[in-house]
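Partial complex: the chains shown occupy the same locations as in the complete assembly.
For reference, chains read A, B and C in written order, and residue numbers begin at 1 within each chain.
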Amino acid sequence: MDAMMMDSMKTAMPGMEMDMAAMQACMDACAACEQACTVCSTQLMSCSPACMNCADMCNTMMRTMMRMQGMTPAAMMAMLDACIAMCQVCMDECMEHADNSEVCKMCAAACQACMDACAMVRESMIAAR
Amino acid sequence: MDAMMMDSMKTAMPGMEMDMAAMQACMDACAACEQACTVCSTQLMSCSPACMNCADMCNTMMRTMMRMQGMTPAAMMAMLDACIAMCQVCMDECMEHADNSEVCKMCAAACQACMDACAMVRESMIAAR
Amino acid sequence: MDAMMMDSMKTAMPGMEMDMAAMQACMDACAACEQACTVCSTQLMSCSPACMNCADMCNTMMRTMMRMQGMTPAAMMAMLDACIAMCQVCMDECMEHADNSEVCKMCAAACQACMDACAMVRESMIAAR
């Protein structure tokens, strides 16, 4: 995510105080998680449906952060909670066979990183209240 | 959504009691809302970003309902809350110029229907506890 | 897809002659195919990756038909060809175990219907030249 593009997004959020560095890190973590989940889902292991759901939710979360016009703090919180919940489900499913699959281990790590990044945005919103 | 396909999905949710008729209605409402929002977003009115976010979230909600393996009640609740929140944002944005745009009026109605359908699934989960 | 919404889309395509009934049928077939593929992919059979690709492509095809502003006949033809190709791949994969899975059989039928609907739009564009 380019600095100029980030500036353009900042103007889209009048009245919502957010830590733009945390937002940028979160969008990157969502993109990385979508990719890891997409690859992981092709293994046809029991985690596949959870991986696909997580990939779609991370993409939707990332896009929403790029399109904040009209977003309210309550809607943003609900999205972050849902993204964290879906990463948790995917991570739990992948950890069940992480010993047998390096890809699952990597996917679980990407889910954890995405959850952490979403939590950071969440905290920055609460701190800014 | 075909009856046989619904049967196939039911087996994917051991241990989670849900009203399958409410689920089916909700998937249909999500699909209809995604379509209305996609068309509405092309009008280049101020609601467009909210419409695009809502379209993506409704698609992710619908797909998650078709891929319930691994889902927990908590994750499902978080997803329903996020979908309801995004429909609310989109509806509020569209209602600001619903007098000038029949498409916005239709999009707002699709958002309301999707919120109602998500709330029904939510209630069926609480009732089944 | 509502008649009024179809009217709104028609105005988005100045200079591109298309059979709007064929377009409407194609959007419906894409939506149905996305749903069948999404359910089919949860079976963790060898067709799953092809089903997921087909689901994503059908969704992108449907949305593009709802957002024709700026589209050229050449781009539309390329999209239809790609959608047909991805449905073909998915159908071929599903047919390999259609005897063992009713869901695969249904998914293959949805792919065939989507291919046919895309071909109809393609033909209507060629006829209108």
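Everything that follows uses one rule, which is that a contact is a pair of C-beta atoms (placed from the backbone, for glycine too) under 8 Å apart; a residue touches a chain by one contact, two chains touch by 3 or more.
Worth saying up front: this structure is predicted, and the values here are computed from it rather than measured.
For this homomeric complex the structure file specifies 4 copies in total, of which 3 are displayed in place.
The rule is short, and it goes like this: only the chains that are shown with their structure count from here on.
Work out the mean CA point of chain B and of chain C, and you get 22 Å between them. Annotation: 29 Å between the Cα-based centres of chain A and chain C. Along chain A, residues 46, 48-49, 52 each make contact with two or more other chains.
Contact residues of chain A toward chain B in the complex are 12, 46-50, 52-53, 56-57, 59-60, 63-64, 67-72, 74-75, 78-79, 81-82, 84-86, 88-90, 92-93. Only residues 41-42, 44-46, 48-49, 52 of chain A touch chain C when the two sit together in their complex.
The touching residues of chain C, when paired with chain B in their complex, are 1-2, 4-5, 8-9, 12, 27, 31, 35-36, 38-39, 41-42, 55, 59, 62-63, 66-67, 69, 102-103, 106.
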